[in-house]
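Shown here: the complex without one of its protein chains, the others still in place.
Now for chain A:
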Amino acid sequence: MSPARRATIEFLLDNLVWLMLIVVLAVFSATIPNYFQFGIFANIFEQSTFVGVMAIGLAIVIIAGNLDLSVESTAALSAMVTGMLFASSGVGMGISFSPAWLMPVVSLLIALAVGGIIGFLNGFFVIRVGMSAFIVTLASFIWVRGLVVAISGGRSAQNLAPSIRIIGMEDILGVPLLAWISVLCFAIFAFVMAKTTFGRYITLVGGNKDATFRAGINSDRILWSSFIVAGVLAGLAGWLLAIRTSGATANLGVGMLFNAFAAVVIGGVSLKGGIGKLPGVYAGVLLLYSIHTAINLMGLPAHFTQMILGGLVLAAVLLDTFKLRLREKLL
């Protein structure tokens, strides 16, 4: 086989999820009435924001060879803290101060800090105490959600301060600002993962932790940072969610973890660690919400979404195995 042809096949295999996205969008556009219009696509973009931002952090932790099940609850906690501080009805305390532009900044910093703290704790138990990431983050998934219910008393916060909510109402080129924020996050973290030493070390640690330790890389610090990054990004997702829903409910974001996981796996991140690229994850999120939207438009009951998503995850994992085999044959 000629090197050029092999390179082409490699390229296609690496970017398979984008190919799938294009095919799926084309098929839906051709077969589902009203699918092919700008508003629908803009909507897919916007819907992808929350799970998308969350999936970046999750992908980074998985590439580093661990697992973070807590991202959904972390996002909910950040959203609830934002809501309780800056929303005026329900359990909201309606804090406000001037200048008004400072409010989104302060609320964002608080939300990121909340996420960062949860990530730090996860990292502490996994790296310092040496517990399994699955158990630690499963525990966080449960207790952080419990904390959300506890601090809100199960009630909700409504009417987020307008100076913060404005972020959810603006759009650029007809696409909501929220969607651009997630695109920006993907761009930044795709760069970090591909071009900086931190990203390189995440990948190397995910591949062979002992080797990186022997090479003088502080692998524990890299792993711990990956949990903190995942927490901070979940915090950002929660802040965006609070803006989108103008507050927070105690069960906000339930089910997002599964979507984020599906997107990460469909996007080509291997659960073994060390393998995966963030642009692929973004394509995975978009693919997921393209399908969600199609199901909504067709008026199918929501239960079908879950079945289709489950099938997709299975297909993605199968595809991963198939790709590995094909690659072995090629080289």
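One rule holds in what follows: a contact is a pair of C-beta atoms (placed from the backbone, for glycine too) under 8 Å apart; a residue touches a chain by one contact, two chains touch by 3 or more; residues count from 1.
The working rule: contacts and distances are computed from a predicted model.
**Q** For the chain not present in this complex, what protein name does its UniProt entry give, out of "D-xylose transport system ATP-binding protein", "Fe-S cluster assembly ATPase SufC", "Aminopeptidase" or "Phenylacetate-CoA oxygenase subunit PaaJ"?
**A** Not shown, but named in UniProt as "D-xylose transport system ATP-binding protein".
**Q** Which of these, A:127, A:178, A:204 or A:313, touches the one chain of the complex that we don't see?
**A** Selected residue, touching the omitted chain: A:204.
**Q** One chain isn't shown here. Among A:105, A:142, A:215 or A:254, which residue touches it?
**A** Within the whole complex, the residue contacting the unshown chain is A:215.
**Q** Which residue numbers on chain A touch the omitted chain?
**A** 195-197, 200, 203-204, 206-208, 210-218, 273-275, 327-328, 331
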